[in-house]
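What you see is the complex with one protein chain gone and the rest in place.
Just so it is clear, A, B and C label the chains in written order, and each chain counts residues from 1 on its own.
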C-alpha cells in the first residue's frame, strides 16, 4: 500500500496525462461523428425500424404482384432433429387428453411447447436480438431494456404485420451451382449481377430473400449446415442498406457468411442491419420452391408472433404470387 | 364364485338377450347411418379439412378485397396476465446475454418460451384438438395418432397458409349493444340478420369472424371473461357448416356459447365444426378495430405456426383491406 | 348389408359359440388366479409400495451403519450433454438478473429449468411410471389416474423420504472386470455369489445398488451407454423381490439388462418390480466411488422431489458410512 504523499504526487502526474488524453479523445470523437448511428432516421423513440417503410402504398404494390393465387410457404416445420445452435432446445409434447363433462363425449388435446422460440428453426430476428457492445437499435442500452420478463424496448410485438414486395435473388443459379461453396461471401456485385440476370430491381421497403442452396442440408447434414455457411458479406449488406430494404432473408442459419472472411469480426452483418439500420433478418428459410419455380417477385407476408418482449419470432412467411 | 354348471346356464340365458339385442342394434344402426360423419368429403386420408376450400381462385378473390392497403392485426399479444384456461401456462424469459468473439463486440439475447402454445392467447384450433369420444376429424382414432412426441395425424403442420376472404359479423352492433350478454347464444337467425344489415353474403371457403364485444374484458376482468361467454350455438354453427366456410373466429375464448344452453352438452360446436366438418376455430381474437371501422369484408391471412404434430397454433391473423 | 333375418340367425349361431367360450374362459380364469398380482400386500388403497418396508426400526438399523461420517453422492449432475432417451430434453437458463429496490443494491438470479425431470439423468422411477397394459401397481388403471395435470394416484409425492440400509453389489468386480460386457444379464446366481464374496446379506426394506461399471461411459460414449446395457434379468429381479427389498438401483440407464435376452419382452423387470411388487428403481447412479472404496453397506438416503402427480423424481441419493 503506497503512502498518502506518493498518492497525491501520482495524481498530479495523472493530470498531465489527462490533459493530453482529453485533447486526443476530442479529436477522435470528431472523427467518429461520421459513424454516429443513432438516433434512427425514424426518430429517437422509434422501435420498428425498417418496418416503417411498409406503407399502405407498399401493401398495394405487393398485392398487385398476386396474379395467380399461388401461396408458397417459405418457412420450415419445427420438429425434433432440426439443426439448433449451441444448447438451444425445442420440445413439444402432447399431454394426456382432457375429457369435458357432458353426454356428447367431448375430449381434447393440448400441446406443451418449450424452447428458444424466437431463435430456433425458421426465425425472424427482432431489433432487440443483437447489438454492438451494450447498444442496440436506436442506441438503446441493453442494461436498461433487457429484463428477465422480456425486453421493455424493441420487443418483437412492436414490429407488426409485414406485407410487402418480396424479391428472391437466386445467387446459386447465378453462380451456376446448386449450392454455393462453404463460407462463400456473397458480394454486392453478386447481388447486382443476379438482379440483372433476373431482370429485377430492389425498391425501398422490399423483403429480399437470398437463395444460396445451403438449405438443402437441413436435417440432411446438420453438422455441415451449422459449421459455417455461404451468405452475404458486409459489402452486400451495405448495398441492401442503401437500397432501403425492410428485411433480408436466406436459406441459411444466419443470412450472413459465416465465418466472416475478416476473422476478427463476429456477426458484423447482423450489427450493420439490425443495430445500425433497423433492418430485419429472416433465417433458416426454405427458398427451394421459389427458386425451382423461378418465382422472383411476390407478396411477402409475415406476422411476427407477438410474444411481448421477445427478441425474435418463429413462424413461416409466405410468398404469394 | 358360481359353479361351472350355473355359468353355462347363464350363458344360454344371455343368448336369448343377445338375439333380441342384435335385432334392436341393427335397427338403431340403420337410423344412425344418417349421422355417419366420416370419411370426410375430401377423402378418407385428408388431414386439411376445410382448408381445402381455399383454392388459387379463392386467394385471388380475397386479394381483390385489398384496396386501401390497411392491415389490421386481429390477434392479441402474448403476455403474463392474459386469461388462461385451467392450469395452462405461459412463460417468457430473456436469458443472460451471449457475447460473440470478435473485435466488433457483437452481443445477443435469446428468449425462452414455455407454454401450451397452441391453446393459450389468440389460438387456432387444429383438427387434432378436439373429438367425439376417441374419434376425431375423418374418423381418426386418438389412441392411434395422439403420441407423446406429437400427433402423427392431423398435426397443425398439415393446414398450410390460409389466405381467403374474411367476413366480420358484428352481432353486438346488430343487437344494439357494446357487448352481448353473458352466455348469450348467437343463433342462425342472428347471423342471417347481421349479414342482411351489413349487406353481405357468406361464400364457400370464407373465414367468418364474430364480434361479440366480449373481448373488451381481456386483461380487464379475466375472471368474467373466462367464466362463460356469449357465442354461437349449434344452430348458428350448422348454418356456417351449410355455407361451407373454412374457419370461424370470435373475440371470446371458445367461439361457441359457454355454457351451452343444453347443459348436458360440453363443447358441442367444437365437435360439429372440427370433428364432423373439418372447419377451424380461431379464438381470443381482437375484432374491436375491425368493428370500430366497420370493416366487414377483407383478406383474412393466417399461417399456422408449423409445430410438427401440434393441436393448434398461436399467432395473429391479419385482416387486409 | 345383410338382412335382418340372416342377422337373427347369425346371433343364434353366436350363442352356441358363446356357451362354449364361457366354459373355456371360466377355466382359464381359474388358472390365472395364481398370477393375480393385486391388490398389493399393503392393501388395495396403498400407493407407497415397498416404501412401507421402511419402519422406524429400519431407519435406526441404517443409522447404525454410519460410523465414519463419510457421505457419498451417488447421483449425477444434470447438464447439457448427458445421455437422454428418445426426444426427452433438459434445459437450464439463467435469465437476466433482477434488481431489488433499495440502497443496498441487492440483485439476484433465477434459473429456468425445463425437461422430463423425473425421467432424465439420475432418476427414481415411481409406481405410476410403468405398467402392464393399462394396469399399474395395485391394479390401478392408467386411463383413470393418468391425467394431464399429473397422476391422481401413484404420484411420486406419495413415496416420502427413504432412509434405509443400502447394499452395493459389485458384480463387475465379482466377474473380475471393470465393466460388464454389453447386454450381459446379471443372474440370481451372480447376486448370491457377490453377496457371499462381500460377506453380506440382503434384508427386507433394503436399497440394493448394483455396480456394473457401465456408468464409466456416462458423457464419454453416450451412444454406447444408451444402445444397450448389462443389468439384472428376471431371475435376479425375482430374487430381489423374494428378499423383499424396497429399491433396486444401478449405474446403467434402466437397472435391467437391455435388450432382454428374451427379445419378445420389453422392460419386463420394470413390470415385475414396479407394477407387481411396488419396488422402486433408481437409474443412472454413480456407484463408482462406493465400488472404489469397497463401501458395501451404508445408510441410503433419498427424498423424492415431491412434484405432485409426477411419475418419477430427479435427485441424488446419498450413501452415508
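Some points to look at:
Definition applied: a residue touches a chain if its C-beta (ideal position, glycine included) is under 8 Å from a C-beta of that chain, and two chains touch if they have at least 3 such contacts.
Being a predicted model, the structure only gives us computed values, none of them experimental.
The chain omitted from view is touched by exactly one of C:111, C:144 or C:182, namely C:111. From the options C:43, C:161, C:181 or C:261, the residue with contact to the unseen chain in the full assembly is C:161. As for the chain not pictured, it touches chain B at residues 80, 87, 89-91, 95-98, 110, 114-115, 146-148. Contact residues of chain C toward the unshown chain are 55-60, 63, 66-71, 73, 75-80, 88, 92-94, 97, 100-119, 128-134, 142, 146-151, 157, 160-161, 163, 264-268, 270-271, 301, 303, 305-312, 314-318, 320. The chain not shown here touches chain A at positions 4, 7-8, 10-12, 14-15, 18-19, 21-23, 26-27, 86-87, 91, 93-97, 112, 114, 149.
The definition used in the following text is that only the chains that are shown with their structure count from here on.
In whole angstrom, the spacing between the mean C-alpha positions of chain A and chain B is 32.
Annotation for chain A: residues touching 2 or more other chains are 80, 97, 110, 114-115, 146-148.
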